[in-house]
Every structure is written in C-alpha cells, then in structure tokens.
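Everything on this sheet refers to the single structure shown next.
Only a single protein chain was left out; the remaining protein chains are all shown in position.
Note that the chains are named A and B in the order they appear, and that numbering of residues resets to 1 at the start of each chain.
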Amino acid sequence: MIAAALIAILIGMALLMLRAFIGPTLYDRILAVNSFGTKTVLALGLLGFVMKRPEFLDIAITYALINFVSTIAILKFFRYRSFQVPLVRRGSGGNADG
Amino acid sequence: MAEFLTDIQGIWEIVRFPLGALMCLAGALLCLVGTVGVLRFPDIYTRLHAASITDTSGAALVLIGMMLLSPGWLIVAKLFAICVFLFLTSPAASHALANAAHTAGVQPIIGRVGSSDADGEDA
Partner (left out) sequence: MAYFLGLVIALVAFWLGMSGHNTPLILSLGGVSVALTCILAYRLDIIDREGSPYVRLFGFLAYFPWLAKEIVKANVTVIRACLKADLDIAPALVKVKTICKSDLAKVTFANSITLTPGTVTVEIEGDKLLVHGLYEQDAQPEAFAEMDQRSARAIDGKGAAA
C-alpha cells in the first residue's frame, strides 16, 4: 500500500511537470517547481519506507530546506534581476519588535 | 492493569501498520487532487490554493502515516522536524509567490468563473 502511495505521488509529480512546461506565466512555473519539491520530500520519505532504509529521511530534510531557499532565491532574482540586492523591509526603522 | 497495557500495546503493534499505510495512501491521493487542481484552475492565484492542499493536508497525512509506520523514535523525530519545517515554510513560499506576482502586475481573475470559460486563459 505504501508503494501505491509512492506511485500516486510520482503521478502527481509527472502532472506537475506538465504545468511547469505549459504554465503561461513565470509564476506558474515557479509554483509548479515549488510544489514538485514538496512532493519530492514526501516521495523520498516513502521511498525510504518501501526500501526499508529510513536513512532516506535525512535527504528528505535537506531537500525540504533547499526547496524553500531556492524558491525564495528564484523569486528574488526575478524581482530584482540580481542576488546582490539587500532585502529591506519597507518603512522599517530598525525596530525589530514593531 | 499491566496485562491490560500489554494487550493494548499488542493490538497497537498490529493495528498501526495498516493504519499508517492507509494514511499514507490517503495523503498521496490528496496530493494528486491538489495537482489536478493546479492543472485545472484558471490563474496563478487560484492555482496557489490548489497547491496549498498538497502542502497542508497531503503532506501532514503522509508524514503522520510514516510516523505510525516508523520503527523507532529517531525516525519519528525526523518526520516531526520535516512536518514542522513544511508547516513553517510553505505559507512563506506561497505568500512570496503571490506577492511577487502581484508586484509584477499579474491581474487576478475576479468574479464567478463558469465552466464555459474555464480554460480560456491557459493551454
């Protein structure tokens, strides 16, 4: 039954690739890639359980971290066309507590 | 009392594997439903709603199912870490996407979307 769950997630990933290819705007593609990453995390965990090797979960944790950071980095790049721009909150005077 | 507890533990050891596998399957099917939503909905903002099904209920069900299947507490801790991390970051990523699209001037579709012009925007 776990294998069936894994197959269902893999089908979902394949369908998301379709959205990533035909997505009319850039943001549709980024959304598809982000969702693809979430599904990859789940698929890695399930793959570990299917193969009786739960060490795969470490890779899943790492992938979850990288997925979030890469989504934010891609969005920042396409907003400012550079990675060198510091992200400053609008109207913040440095008082972090607000 | 002790015997009763042992009984409960024995039943739990038998029950948790099918239960966990069932939850994994349900979560995976919810992920599939979210993907279908991503493919069907007309614009980026509505697609975000469909993607958040995958991020919340699908991921939570699959991870809880794997927690029930797990052989030791260490695995449960790792799965719990993944769960907390997904629940913290997925809204941040969704908000960043929506904000970026809004700042870039992508106009959302407002008002009732019928079945006739459902796929008018994409494909």
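Here are some notes:
Everything that follows uses one rule, which is that a residue touches a chain if its C-beta (ideal position, glycine included) is under 8 Å from a C-beta of that chain, and two chains touch if they have at least 3 such contacts.
Because the structure is a prediction, the values reported are computed rather than measured.
Where chain B meets the missing chain, the touching residues are 30, 33-34, 36-37, 40-43, 45-46, 48-50, 52-53, 56-57, 74, 77-78, 80-81, 87, 90-92, 94-95, 98-99, 102, 108-115, 118.
By definition in this document, only the chains that are shown with their structure count from here on.
Those residues of chain A whose C-beta lies close enough to touch chain B in the complex are 1-2, 4-6, 8-9, 11-12, 15-16, 18-19, 22-25, 27-28, 30-32, 34-35, 38-39, 41-42, 45-46, 49, 54, 57-58, 60-61, 64-65, 68, 71-72, 75, 78-79.
Remark: chain B residues 18, 21-22, 24-25, 27-29, 31-32, 34-36, 38-39, 44, 47-48, 51, 54-55, 58-59, 62-63, 65-66, 69-71, 75, 78-79, 81-82, 85-86, 89-90, 92-93, 96-97, 100-101, 103-104, 106, 121-123 touch chain A in the complex.
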